[in-house]
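For this depiction, one protein chain was excluded, whereas all remaining protein chains were kept in their positions.
== subunit A ==
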Amino acid sequence: MTATDDLLKTPLTDLHVERGGKLVAFAGYSMPVQFPDGVLKEHLHTRAQAGLFDVSHMGQVTLRARSGRFEDAALALERLVPVDILGLKQGRQRYALFTSPDGGILDDLMVANRGDHLFLVVNAACKAADIAHLKANLSDDCVVEELTDRALIALQGPAAESALAALAPEVAAMKFMDLHPVEILGADCFVSRSGYTGEDGYEISVPADRAVELAESLLANEAVRPIGLGARDSLRLEAGLCLYGNDIGPDTTPIAAALTWAIQKVRRSGGDRAGGFPGADVILTEFETGAPRRRVGLSPEGRAPVRAGALLYASEAAADPIGEVTSGGFGPTVEAPVAMGYVAADMAEPGVTVHADVRGKRLPVRVAALPFVSPRYKRG
């Protein structure tokens, strides 16, 4: 199968085709959904050794204060996210959310302090809107630039450290959420010790014209296999991580989404820089009162996967749904179906049994603690 002409390619698209990747349309890009190993083996390989993922479709953006001062860029971005950006130390990265005036989530993103500027990684499907949002709100103070000449490669799994350290030994000393400039194969890269699989690993921003060489060097290591979007989705679901557009979106607040940990104390009521972001009144009120519904893990009791869109009911016979599955499938590592979704707040405690409508049958599903697979980050 080859890429469809009207879809965008990444610097690695030809390599995916060469490696037998099955390409599908995703967020306007032609991306590999799986390689010949198949989703199940790719998932298990990532947990056991290391998987290489092309995430070049995601947006890489720099934010520089016109004053040249990092602090001014940080305070500007804090006008759009309920996150402590000013407190982010140089060489550190943090998860953030763009919020809307009614408290919904416009996108989730990663933000790093690169010394004199901020480096953002945003979702592919949202990047045009995110960049427009940044420019519309921050252009008086900041220059917003999308880095279109770089690829992004994620290397995830317990063998990621040894595989990348073979090319750049200094990455072994990095801790979870560090982001450092690293020269790899003579190319100026920036490497973060992060990812979205629940495994230890790295994301490597590499100049587009050096991406194939880097990917091939990593894939030459027998511990590293190419992994597609299918396994990326099952890995992040087992790790309890939200997929924007499924588990979070304009209709979910950070409190409902159980992302309160992403809002540091300094931005909450009583904090030094409390509020001042879109939807602050809604979000800070929900901190006190709770949200009417909450994102939870869901463990179907049988073997049948319960997929996104399945409605949840308080009982087998109840007439009105109390929630909905937002991501669901089979978890190859837990060897059982796993799901996430929203339920009414009074049913959001682990152990509560709800019922999912699957093809007209009500199947029992237990509210479960997230994640399904414990993360193995190198927190140091």
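What to note about this one:
In the analysis below, a contact is a pair of C-beta atoms (placed from the backbone, for glycine too) under 8 Å apart; a residue touches a chain by one contact, two chains touch by 3 or more; residues count from 1.
Operating definition for what follows: contacts and distances are computed from a predicted model.
Only one chain is not pictured, and the protein name UniProt records for it, out of "Transmembrane protein", "Glycine cleavage system H protein", "Alpha-ketoacid dehydrogenase subunit beta" or "Dihydroorotase", is "Glycine cleavage system H protein". Residue A:329 is the one among A:11, A:82 or A:329 that touches the chain missing from this view. Across A:23, A:39 or A:211, the residue that sits in touch with the chain not pictured is A:39.
Only one residue in the set A:28, A:158, A:305 or A:321 touches the chain that does not appear here, and it is A:305. Contact between subunit A and the absent chain runs through residues 33-34, 38-41, 43, 230-231, 233-234, 303-305, 307, 329-330, 332, 337, 359.
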